Every structure is written in C-alpha cells, then in structure tokens.
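Of the protein chains in this complex, all but one are displayed in their positions.
All chains are identified by letter, namely A and B, in their written order; residue positions are counted from 1 within each chain.
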Amino acid sequence: MTTLLEVENLSRSFGGLVAVKDVSFSLRAGRITALIGPNGAGKTTCFNLVAGALKPTSGRVLFEGRQIDNSPPETVCRMGIARTFQIVRPMREMSVLENAMIGAFSWTRNVSEARSKAYESLESVGLAAKAHARTDQLTLPDRKMLETAKALSTRPKLLLLDEVMAGLRPTEAAGIVGVLQKLAEGGLTILLVEHVMRIVMEVASRVVVLHHGAKIAEGPPGEVVADPKVLESYLGAGFHV
Amino acid sequence: MQKKFDRGVERTRWLAGITVFAVLGLVGLLANPYVISLMTIVLLFTFLGQSWNLMLGIGGQLSIGHALFVGLGAYSVGVLYVRYGISPWVGLLTGMILAGSVGASIAWLSFRFEVRGIYFALLTIAAAEFARIMFSGWEFVGAMQGLFFPAPSGGIEISMLRGDARFYYFVALALAALGIIGTEFISRSYLGYVWRAMRDDESAARALGVRTFQHKILVISLSAAMAAAGGGVLALVQGSIFPDSIMGMGLSVDVLIGPVVGGLGTTFGPLVGSLAAIPLNHLMSALGDSLRIPGLNNITYGVVLISVVWFLPDGIWPAIVRLCKAIQAPPTAWLWHSRKVEE
Partner (left out) sequence: MLSLWLNVLASGILLGLVYGLVALGLTIIFGVMRVVNFAHGEMVVFGVYIGYWTVRLWNVPIIVAAAIAAVVMFAFGYLLEALIVKRFVNRPHHYQFIVFIGLSLLFSGTLLVAFGPDPRPTASQLSFQTVSLGLVTLDLARVQAAATAGLLIALLGAYLKFSPFGRSLRAAADNRLGGLIVGLNIPRIYAVTFGIGAACAGVAGALISPLFDAQPYLAVDFTLLAFVTVIVGGLGSFGGALLGGLVIGVAEAIAALMFTPSMKTALPYALLIIILVFRPRGFFGAKEI
C-alpha cells in the first residue's frame, strides 16, 4: 500500500484569518478519500495548497515523495495532480469539447489525440452528447461535470474534486459515484469534497474532517460520523447528517 | 455525420478564401494607382492587425505599444539597406528576431512576478515611447529628420525586395494571405487551443498544466516578429522612416483598429476592419484638409471606435456572419470565426 500524497502540518492564513491550521493527512494510492467539514472549514483552501494555486504559510506537501508546495500549479498538474474548481471556470469562448481538450495538451501536442482523449473524458462524465455545445448552454451540474472532464483529460494520478456533485439529482449523483469508483479501480486516487453524507459513506474509504481550518477527525466513514466532535461541528453549523 | 459536415464547411472556407484573394489579386492588376496605394496600406495593416490579433484575440495579451515592434522592423530594414546596402530580406529577418527578443524581454519583465493585465499593457506603451524618443535623438538612424530609401530604379528586384507600387501591392497581398493562413494554422494547432485557454482563464489553464509563462512569452514574441515584418515592408512602401510616425502612439492605435472594428480573435476580422477603417480615415483626412478642419478625421475615428465597441462589440465581421445566418445564406461565412474551429 503506497502513499501517494502526504500533507504535513499544513497551515495557511489570509491576513489575520487562519484558513488552514496545522493539517496533516495522507492519501493512499487507488483510494477515494473524502474531505468534509462545514462551509468555511478550509477545504477549498486545502485543495489550493495541494494544487499549487496557493503557497502554504507553513508545512509541506509531498507527492510521490517529492515536495511540491513550492511548485506552480502547472507543474503540479504535470506531475499528476488535477483539480476542479468549486466555482466552475469554463473557458467561455471555447466549446465543451475544446474545454475538455486543454488538459490533454499537458501530455501530447497532437490535436487529434487530444480530441479523442477529450471525448473519452466527456463520455465518462456523461457529457459526450453536449461536446459541441457552448459552455454557457450547460446547466450548473453539467458545468461541474465539465470541470471533472477537463481534469480527467490531464491523465492525473490524483484527482481533487471540489463539490462536483452539488446540485445533481440522486440518480445522476449515483451515476457519477459509479464513474468515480470505476476510475479508482483503474488506479486513480481521488480526494473529494462533498456535503452529501450519503455519497461520502458510499464512495469514500477514508474521511478527513476539517473544522475552522483544523483537522478534527480522520478515519473510516462509519467511525467518523459517530465521532461526537464531528457531530457537534456539523450540528453547531446547522447541518443535518 | 459531423465529419462530413466539417469537410463540406472546410471546402467552402477554402473556396471563399481563394475567391477573396483572387479578387484582391485582380484589384492589383486592374486598379488605378490611387486604389493600389490605398489598398497596399489596407493589406499591410491587415497583416499588422493580424499580429496584434494573435496576441490579444488568441493569446489574451493586450499590447498598446505595437508601434515598437513595427518600428524595430522598419528600422532594421532601413538601416541595413540605406547605410550598408544589405538586402531588405536580411533586414526583415533581423527585424523579426530583434522585435521578437524585445517582445520576449518585455513579457519576461512583466510576467516574471505574475504581474498581469493592465500593467503589461502600460509597459508596452512605455517601452514604445522610450524607443521612439531614443530613435528621435539617434543620428545614426536619421533622428527626427528621418531615414530615406533611395528612389527605386524602376525595375523589379526580388532579391532586394524593390519595385514599383504594384509590386509592393502584391508583396502586401502575399503578407496578408500568409497572415491569414498562419493564423488559421496556429489556431488549429495545439498552440491555438492552449493560447485560447490561457486567454479565457489563465489560472484555470495553469491548473490544467498549461505553462502560461512560457506561452505568453511565445505568443508575444511571435506577434512582435510578425509586426516587425509588416513594419519592414511598410518602410519600403513609404520610402522613408520617421520615428514619430512609425513608433508613435498613433501607429499603435492604427494597428489595432482593423481587428477591433473587424472582429477580435477572428481570422478575417483584421482584413474586414482595415477595409472599412483605413479608406474612411483617408477620406476624412482629405475632407478635413479641403474644408480646413484639421481634427475631422480624429473625430470620425473616435466616434467609429466608440460606436463599434458600443453597438457591435464583436466587430463587423461576426455581425455580417450573423446576418448571413439569419437570412439563410449558405454556410460560407460564419466558420471563418477562428474561435469556432471545433464546430
């Protein structure tokens, strides 16, 4: 069982606000891990730190044993970490297919190869039929799936998914869960931020819980939801498990 | 089904392109000297517009000092030819390399600490002004008095790129055609995809592995080199080089009017825009001179620019395309829109 990503004592503050506080966890290859916590807990900031979009105030991120927290996002991506943006960022003037092609150019310069990879990614998230649409013709859940497809085209080893299933109907979400499970079986490691506990329970083999920037629990989903600290943090924030 | 449709459209595009250039070729053979010289300028600014368009419309980087690159090209050709008798072909190549390196340096200077957007634009204009002032005081390149090419001997000399007005018309036409083919080629290559991604959302592109720092430098130096080639030919056509007109702010504005009026990021926009704007400018200048109203062409230009951005923010070309589509014209035109390569 190899460790793909190691996050060591990671902290990040914005001015006075400490968004991520001394967080450590590690991801094992081929597993799906969920990162949960109430809004503002620091989940997206964690993603940004791992993906190189933000530099940590202190702490380290190791990917395949190499320190990556000083690398720019494009380097991190090329090493094998792809991420989606919680607030979707489609390239507006490009079609859905073209959007899905961009990531492929991190490993090929051949346009038709990139195009077939893009079709494949779109296929896996159920967007192939809309390949030629403009991105502003997509619904929000579809745009989140496009984010996922864009990330998949980079052929990542680790995929960071930030609330990509928000707004999906249960049947649609179930479809995506199936896709993620299949990807994981194929060796992809996934770290996902997700609010719907049912989904977390179903796909994740491990759960990391953040609250006010700090890790308050970690373990198999069954244990974590029973943890009084976790319940308190969610109930305190007005959440229903 | 998609494939077949693509191929049909592809054929129409080629046909349309060849038709346009055939007509322009005929113009060169048949038109009177006035039209020839006007159209030479139109075609040269089409090419210059394409260089600017490549940088902003595809690469997403705004230059408001393109005159710098145009001027470097013009002076490279001028100085080498006038001072040393070296062929303008060498001058063009020198100018392109020089402008490309200067463009790369400006880009490097500005993007190195991830300074983006308007700072870069302001830096281009500052660099252009700096160069203009330096050249204005530099005796070796003719300073304010300008640099003059010897009058052409009459015959056409390809090796020295010298000839009459009609010869330069065809040189300009070849350049414009090269610009269109080149833009299309780049647009469809991986560079086109990566650059448009960078244009639409730089951070998102980086998250997908696009090395935007390198690509910005690349697109800017390529655009600068293109502008220098256009500048070199412009100098030959005009027969003289003055720092204020070849490196001034006015030229930077002239360069971008074509693509803006015609349609930013489109392959055909710079041509359509230059065809519309430059004759209008000449007309208004002439009218202003004869009516003794010196600012008339400035006012018209100003009003045209504001109106285009206000009413036709995509430019004339996409508007024509929409119109064609609306009246069910054959699907010729709209695919010229280079942003839609994939459809």
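Basically, contacts are C-beta pairs under 8 Å (C-beta built on N, C-alpha and C of every residue); 3 or more make two chains touch, one makes a residue touch a chain.
As the structure is a computational prediction, the values presented were derived from the model and not from experiment.
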(request) Indicate each shown chain that the hidden chain touches within the full complex. (result) B
(request) For the chain that's not shown, point to the residue among B:I156, B:L283, B:L305 or B:C324 touching it. (result) B:L305
(message) Please identify which residue in B:A127, B:L147, B:L161 or B:L251 touches the non-displayed chain.
(response) B:A127
(request) Identify the residues of chain B touching the omitted chain, counting contacts across the whole complex. (result) 56, 62, 64, 109-110, 112-113, 115-119, 121-123, 125-127, 129-130, 133-134, 136-137, 249, 253, 256, 260, 264, 293-306, 308-310, 313
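By definition in this document, only the chains that are shown with their structure count from here on.
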(request) Measure off the straight-line distance from the CA centroid of chain A to the CA centroid of chain B, and report it in whole Å. (result) 43
(message) Please output the residues of chain A touching chain B within their complex, sorted ascending.
(response) 51, 53, 72-74, 77-78, 82-83, 85, 89-95, 97-99, 101-103, 105-111, 114, 132, 150-151, 153-154
(request) Write out the stretch or stretches of chain B touching chain A in their complex. (result) 2, 188-190, 193-194, 196-197, 199-201, 203-212, 265, 339-343
